[in-house]
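All protein chains but one are shown in place.
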Amino acid sequence: MKLNINNKALSWIMKVRIDLFFLPFVIFLIVLLMVFIEPRFFSRLNISNVLRYFSALSFTALCQGLVMIVGGFDLSVGSIMAMASVVSATTMISIQSIVPGMVGLHILCGVGAGIIAGALAGLLNGTLVSQLKVSPFIITMGTMSIISGSVYLYTKGAPIYGLPKLLIVEIGRGRILNLPILFFVALLAVLILWFIMVKTPFGRHTYAVGSNPRAAYESGIKPTTIILTIYTLSGVLSAVAGLIITARIGSGQSGIGSNAAIESIAAAVIGGVSLRGGIGSIPKVALGALFLAIISNTLNLAHIDSKYQTMVLGFFLIFAIAIERWISALFVRALFGGKG
Amino acid sequence: MNSALYKIIHNSRRFEIAMFMGIALLLIGFAMKEPTVLSTTNILNVLSQTSYLAIFACAQSIVILVRGFDLSLGTTVSVVSLFTALVMVSLGAFSIPMGIAAGLLAGSIIGFFNGYCVAILEINPFIVTLGTYNILLAVSSTITGGFPVTGLPTIFPKLFSEISIIGIPIAVIIAVLIIVTLEYLLLNTVFGRNLYLIGSNPRAAHIAGISYKFNSIVAYILCSFLIAIGAILLTARTGSGEPNLGSQLTLQTIAAAVIGGMSLRGGEGSMMAPVLGACKRSRGILGAQSGALFSLR
Amino acid sequence: TNLTTVTAEAWSNFKVYNFDSGKPVKVDISPAEKASKPWKLYALLPHMKDGYWVSVNYGLVEEAKRLGVKLTILQAGGYSEMAKQVNQYDDCLSTNPDAILIAPIAESGLAAKIEKTAKTGLVQIGFVNPIKTAPVTSKIFVDYATKGRQTGEYLAKLFVERKGKVVAFPGPQGSGWAEAYLNGFHEALEGSTVDILADKFGPAGVAESLILVEDSLQAYPQMNAIWGGAPAAEAAIGAVEEAGKEKDMVIISSYENQTMVDFLKEDKITAFATEFPVMQGRIAVSMAVKALEKKKIPAYMEIIPQMATMDNIEDIDLTTVLAPPGYRPVFSVD
């Protein structure tokens, strides 16, 4: 009897680990394909391009992943990004005019203001979702139009220029070890969140609330607190994504993030997060973001007529996932026998 | 006695009654502020606008019922519109029925593709329909090079958009017919029951011998078929095949369904939900209108 | 602010093509006098999300204020909101307006309705976006293909000695206007020394364009010219700088906004084309009022687009092109 159960535990662990392994495998296949189609894929500048796209996307994906793990949805990612971008740009510029010269301070204040704005927006989402008992889909759709509406009202659609050069050149385009600084920022965020979700009670509680809110409540966890915290955290993450894009394009823009909600949900779902909550791992979500970044870059590099690019992207999305599932089923069958 | 009362209210969907009353109250409110809002032409106008959204929202609700999604709704509308128009323009006689048939067929094929990927390949519906969305986007912007198709037979818009029967616009009549039929089918057929059961607990449904694969595929086909009907009506409304007729509809339909009471977790809700949701959204239209009129005063 | 107190002198005779004879004839067009009664006008715009349409809004609002008419502006929320614009058209009609000014998302979508309304004799003015066949009282717009051609010809002139390799970023796929621009552009470059390496369609946002431009710089290392919408041009500046190619890259924008003006003045882009959005708004309102007061107006006008370059930017009257910085869109004028 002992053997059976150990066997079972082992088999489960194997299955999970294998799962984590297949997305990189599919990504690896795509990269391998690119060697033949377009060797320029591996140029230093191109790799930076991919990684920088990844760094913004990974933040939105992480934000969405967290919210989905706790059983929710966040359609307001994009609007929070835009808000953070505009708020931080405005702050930087007004501080610039008050205390000129101290560029570091300008940037710090700008980033701080953007993140605080994001946190507040997240807090609003969290409060509404946890208190109103209305579907998070509707609530975040509402906050989305409120936030983006007020951002437009403030900027009238005009971008905000004149940000410190340091931000654009050193942070937006800067490199360490030949890789973009932004990539390391994203990597750090992934590692920290991974740690939090796996190693701390808070992480466990988040999964529990997403998996079965009633059981979590009956176990002495306060789902409302968890939901509130996660949405706030996700607001901060979307704000950081907005800041990354601000640093890259060099201006505060109210129009950024229009695709962010769909893109981030896609990354999270590819990363194995369940739309029904309680399931999903942070590194896999990041891999999902990497997958999307690579595909988008690949399509642009592969000289495909851009009108057909969306078609190829569509097939890629569906069949890459189909292949991933198929291979993993194959492996599971090979290792454990039976019809999977 | 308490429980009898409860049963009556429960069975007759208190939520929906409340929603209806809310909408009615708001209408009265608007009317007091701005009486022309309640003029018959305006009401009919708003009604027919609502009916398109209601048809699309019903389509969306069917897949939401089985824990699905259709993100490709918007581009499906565009593709069907173009297909219908192209066929109508290129064929002489019989062009209208052939065009409609082509549109419905295109819709069903799209639905089958979605259903196949979701049910047989077991890929998450979000990813599948996002993929289809992209594929159809390419289709709709390449078959005519991004340009609309004009020159439809003039009788087509007359028949399917402008005509009204006893004063009620045709779109409203068709929408009501569709909604009533769907509601009836969902409540009275095995297929409808299966959708609810699968949506509620797919595993239990499987063990009770209900085929997830078959029913899901049919649900997706039905969804896209309804989208095609809506798209054809919209094409009649604009009088031309349009490559970007519905790109923003997707989110609106999901919102309408959820506002009306569909659960994104599946297995709950009725066809009144999307309709109510759509009405709520047109209450928004009315609100904006009365605001605009008010400012004109 | 003092910006809003514009008098009739604010714009005087403005040159446009008159097509009433079937051929383009350069004519002066003059504004209407103050309206005899506060006519009720509606204007339908595709959206209000960028500087271009804000400028159109500015033109409409200023002119309405100047003439003393009522104006309500409805915006559909984006180029993909065809169905919504049709709804808005119906909504307008049901409130008995005196005139409707239409900047259609796509003519085809509204053609049938416009035709039906035309029979009732309501004044309908088409502006900014082309209305080719539908029967409106008067229309003013720029032909996108013409404008695309103009930018193409300008580009070709820059590359007489060396070979040009251009990548085009026309804008969103399936939007109609992006395709039309691109067609004109292609036409102009046929047989020239400039090769078009690729057409890259994509969403019209700076962030999205940035990724597209960056990737294209990798995919086509030989490219030395970028042609595209304003967001693509804006994104290109940074991307090109980073790739270390800012010395010999030509960047041309197919339309205008405040950013393009600023960047042109800083010599970061080579040129942009303008079609005077503010003037189109003003002319549309003026023509509507003239028509309502039974004055004779041309039935079909086209804007004469102009290339703005380092050399001539100081000479162009920017108040005919863009809303002043800090202008806030207004949606109704009483």
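Just so it is clear, A, B and C label the chains in written order, and each chain counts residues from 1 on its own.
Criterion: contacts are C-beta pairs under 8 Å (C-beta built on N, C-alpha and C of every residue); 3 or more make two chains touch, one makes a residue touch a chain.
The definition used in the following text is that contacts and distances are computed from a predicted model.
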item: Hidden chain of the complex, named as in its UniProt record, picked from "Sugar ABC transporter ATP-binding protein", "Fumarate reductase iron-sulfur subunit", "Multisubunit sodium/proton antiporter, MrpB subunit" or "Dihydroorotate dehydrogenase"; value: "Sugar ABC transporter ATP-binding protein"
item: Visible chains in contact with the missing one; value: A, B
item: Candidates B:54, B:86, B:149 or B:197 - the one touching the absent chain; value: B:197
item: Among B:92, B:167 or B:209, the residue in touch with the chain that has been omitted; value: B:209
item: Touch residues of chain A, complete complex, unshown partner; value: 1-2, 4-9, 11-13, 199-201, 204-205, 207-208, 210-212, 214-222, 274, 278-279, 336-340
item: Positions on chain B where the hidden chain makes contact; value: 2-3, 6-7, 10-11, 188-191, 193-194, 196-197, 200-201, 203-211, 267-268
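Simple rule for what comes next: only the chains that are shown with their structure count from here on.
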item: Which of A-B and A-C has more C-beta contact pairs; value: A-C
item: Euclidean distance of C-alpha centroids - chain A vs chain C, Å; value: 36
item: Approximate Å spacing (C-alpha centroids) for the pair chain A, chain B; value: 31
item: Where chain B touches two or more other chains at once, by residue number; value: 137-138, 141
item: Junction residues of chain A, two or more chains touched; value: 307, 309-310
item: Residue numbers on chain C that touch chain B, as the complex places them; value: 40, 70, 72, 74, 77-84, 86-87, 90-91, 94-95, 106-113, 116, 173-176, 178-179, 201, 332, 334
item: Touching residues (chain side chain B, partner chain A) in the complex; value: 67, 71, 117, 121-124, 126-128, 130-139, 141-142, 251, 254-255, 258-259, 263-265
item: Touching residues on chain B, where the partner in the complex is chain C; value: 36, 39, 41-42, 45, 49, 52, 74, 78, 137-138, 140-141, 145-150, 157, 162, 234, 237-249, 285, 289, 292-293, 295-296
